[in-house]
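If you scroll down you'll find the structure; I have some questions about it.
For this depiction, one protein chain was excluded, whereas all remaining protein chains were kept in their positions.
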Amino acid sequence: MITVGVLGATGAVGQRFVQLLADHPWFDLGVLTASERSAGKKYRDAVNWRLDVPFPEGAGEIVVSPTTAAAVKDCDIVFSALPADVAGKTELEVAAAGVGVCSNASSHRMDPDVPLVIPEVNADHLGLIDVQHDRGRDGFIVTNPNCSTIMLTLALAPLQPLGFSGVQVATMQAISGAGFQGIAGMEIFDNVVPFIKNEEEKMETEPRKIMGTFDGAAVEPASFSVSACCNRVPVIDGHTLSVWLDMDRSLEEIRRAFEEYVAPFSGLPTQPAKSVEYLKQPDRPQPRLDRNRGNGMTVSVGRLREGPRFTALGHNTIRGAAGASVLNAELIYKEKYL
Amino acid sequence: MITVGVLGATGAVGQRFVQLLADHPWFDLGVLTASERSAGKKYRDAVNWRLDVPFPEGAGEIVVSPTTAAAVKDCDIVFSALPADVAGKTELEVAAAGVGVCSNASSHRMDPDVPLVIPEVNADHLGLIDVQHDRGRDGFIVTNPNCSTIMLTLALAPLQPLGFSGVQVATMQAISGAGFQGIAGMEIFDNVVPFIKNEEEKMETEPRKIMGTFDGAAVEPASFSVSACCNRVPVIDGHTLSVWLDMDRSLEEIRRAFEEYVAPFSGLPTQPAKSVEYLKQPDRPQPRLDRNRGNGMTVSVGRLREGPRFTALGHNTIRGAAGASVLNAELIYKEKYL
Amino acid sequence: MITVGVLGATGAVGQRFVQLLADHPWFDLGVLTASERSAGKKYRDAVNWRLDVPFPEGAGEIVVSPTTAAAVKDCDIVFSALPADVAGKTELEVAAAGVGVCSNASSHRMDPDVPLVIPEVNADHLGLIDVQHDRGRDGFIVTNPNCSTIMLTLALAPLQPLGFSGVQVATMQAISGAGFQGIAGMEIFDNVVPFIKNEEEKMETEPRKIMGTFDGAAVEPASFSVSACCNRVPVIDGHTLSVWLDMDRSLEEIRRAFEEYVAPFSGLPTQPAKSVEYLKQPDRPQPRLDRNRGNGMTVSVGRLREGPRFTALGHNTIRGAAGASVLNAELIYKEKYL
Partner (left out) sequence: MITVGVLGATGAVGQRFVQLLADHPWFDLGVLTASERSAGKKYRDAVNWRLDVPFPEGAGEIVVSPTTAAAVKDCDIVFSALPADVAGKTELEVAAAGVGVCSNASSHRMDPDVPLVIPEVNADHLGLIDVQHDRGRDGFIVTNPNCSTIMLTLALAPLQPLGFSGVQVATMQAISGAGFQGIAGMEIFDNVVPFIKNEEEKMETEPRKIMGTFDGAAVEPASFSVSACCNRVPVIDGHTLSVWLDMDRSLEEIRRAFEEYVAPFSGLPTQPAKSVEYLKQPDRPQPRLDRNRGNGMTVSVGRLREGPRFTALGHNTIRGAAGASVLNAELIYKEKYL
């Protein structure tokens, strides 16, 4: 068992981290940080638990620390659920203090020496950890992608061997992706908001880094292009994507690639039985019915038809955020980067 | 004033017809038909009024007739809100009886001699009425497109002079489009359903007929292709579309085309001030805020950006159904086809 | 025509005021105030218009003033949509400057010399305006009740002659009552929140003042008691109430009282045809279908049955807020208190 912590443990993603780490077989949850206002309180008193799963009683006894490098210096790995404006500086300080940071924040995702990892897709990019060490960083930073990027990129993973040159994707994203206070009821109720700040930019750059080639020193982005239309819809959890591909393969080849896909590793506790699951019913996947597949870690695909086009779906705060970071940490631990 | 009727006046679209016709300046609402079960009752007793606008008291006194050609034979125009399985035969009988039928049903939309009309786009296709007469039909059938087709096609109208070769569109469609009983609460609540029966097929064929060329005898479909992903979302009224175009024009040209667009006719009572309105705010159009523009007859567009791609939105049971038929009838009346 | 203004014109209630006043037959909308940040901008640029009715273009040209007594000193009446923490002081200053204030804020509702008015119920309480003048206030303050109080009290108005000693009421209140940002999507989506701050207290005191007796100097509260359970539900507009009464009257007497009720005045522009409307259908009133009766100014009642108990419903931001204040102002103007 190694000791882990969570930076920003009281927000929407922070609570998911605590849920996933409370009974983790490899990781011992030791440190939870939050704002100065919460520091010194027991976690059970500091947090307004808003998830629809029971509060993890064990974690409730942890006394919350302020969000500083000093607070987490004895952890082996810390998970960052910090907002982007705070994450940039804090994560650097934590990594400088010799700690491994698995971050869900966007701040360092596009840094050349920071791996942007989905274990099923680009585990080899973890080699950038050595590049960071070589440049004098005691610890390291490893990031996971933006929530909608993860759904898209993982759905594309089975098709990468077939080749594609372009992706067009319209998203229908859940409100939990904006955090507990991120979107007012009056804004989203009986409504669609066809704009999510910076989201399309992330979807158009992150997949190319993730699917890029690591030569031991740097990542060369993949050459395909992505064009995204991001929409917020009145759904609690689960991002749904309508995806078109520019590729010259038959539907039969694509379907077989989805159905025969197997993750290139196994044995990680948070890993689902199927990372990508192809659903045959004509009206699936649907967020309310399919977001919890594989405990929220499976990306479901379906409705493959001429175009080629298909629908993809995943749980945005589990596979798309906290679960993504935890899976990265499990891979890091197993691959002995600590 | 001419006398009009509504076939299938108690359903979701039927009620919208009654709302729009109750105080119409040109049309006198004289006949309302429904199933045998309702025939003989006053409309106010036969209908379970479900719209969020007040019940039109005047129409409430009309005694409901059964849905037969005989019932409407004294009308100049009848509006059809019949379901497709009933509409096919009944509309033929009504037209054979010398009555003009303005239909929202899909049954005859693709008939070679039936015009599929959006007044702003292809008023000249009404010439097919003469073709119908030449072939021995006493009355005529004129159809309006499927609800999501109307939003797409009207949004494309300002761009037709600029030329485009392909369209990709992901829809987020309101539940009212399925009728009052069409979709269960448990199906759509906190959910997205990525499948609407026959909808993608309609969106991929109807716009080409509407934007096709009428040579006095037949319509040659336009050559562009459409690829659609249709989704149902938890919104009461208003279809939202994410649209990509294959075209080589600058964003500036496209924006100007949207902003300078003027409908090619004026003076119809149901016509909005702007048939297409370009919204500058970065997060618009949105269904709850924009569906009622122009009394539900305006299609709003916005979020134009590289691709080119943009967002379009309109009220699906007004501009996308009953209002579309009424506007067609107003054009027919004004153009003296009666 | 007299000149009126709106204090706090950019919020949820402020926008409703602007909507209702933009084309008012008696009132000329001259002044709109907002925070310092908005002052100096045209209203169309200062406001993020969030209502589902079209933006009133005329009001859009008004240059927004800061929220001060000086800004509105030339108005005859100003409407206050200020939050309670600001309203208390500002409304006193405006009234001291000789202006009549019709306020939707709670700050002064229970002041002994401030009338808390629903025109249909206690128009005579406007006599407190003279008491205010006698005590040296140049202008005056008149308040309307809390939104859920209005629905309850107006629904009780027809029954007041029959007598009742106690009221128990469970509310199901719409999210617009909390303002545009008042309740997060994650809080209310797929949820009920059984707590609204200070709401039960207001419902338990305000109706007794409104239905109290004014002797020319002060109001003696009515003697009945109210016990309220206030709940927030996922509805945009419209508060629904389940009401029990302690009274010894037959259902027939109560029904007749509802059906025969006529408002004790007429001729006010914002007044609906029926202030209280009894619906006979067994499953009404419902917020989506009935909130817009009488342009949002009618309170609907129904489901009367043994208990006696019944259901009441009204539009919370029209009859329950802005419309209530405007109706008060119309009564004040007609009764020559200006």
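Chains: A, B and C, in written order; residue numbering restarts at 1 for each.
Simple rule for what comes next: a residue touches a chain if its C-beta (ideal position, glycine included) is under 8 Å from a C-beta of that chain, and two chains touch if they have at least 3 such contacts.
Note that the structure is a prediction, hence the values are computed from the model and not measured.
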For the full complex, which residue in C:Val13, C:Ala105, C:Ile254 or C:Leu289 touches the chain that was left out? C:Leu289
Among A:Arg16, A:Arg109, A:His125 or A:Arg293, contact with the omitted chain is made only by A:Arg293
Just name the one of C:Val233, C:Ala263 or C:Val276 that touches the chain not displayed here. C:Val233
Would you indicate which residue among B:Ala96, B:Ala184 or B:Ala218 is in contact with the undisplayed chain? B:Ala184
Using the document's definition of touch, tell me which of C:Met172, C:Val276 or C:Ile332 contacts the absent chain. C:Met172
Considering the entire assembly, which residues of subunit C contact the chain that has been omitted? 168, 170, 172, 189-195, 227, 229, 231, 233-236, 238, 240, 242, 244, 282-289, 302-303, 306-307, 309, 311
Where the unshown chain meets subunit B, residue by residue: 12, 50, 175-176, 178-190, 234, 236
For subunit A, enumerate the residues touching the unshown chain of the complex. 49-54, 189-190, 236, 288-289, 291-293
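As a convention for this text, only the chains that are shown with their structure count from here on.
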Counting residue numbers used by both copies over all numbers at the interface, does the subunit A-subunit B contact come out same (over half shared) or different (under half)? same
Chain ID, smallest distance between chain and overall C-alpha centroids: B
Check each residue of subunit A and list the ones that touch at least two other chains. 189-190, 234, 236
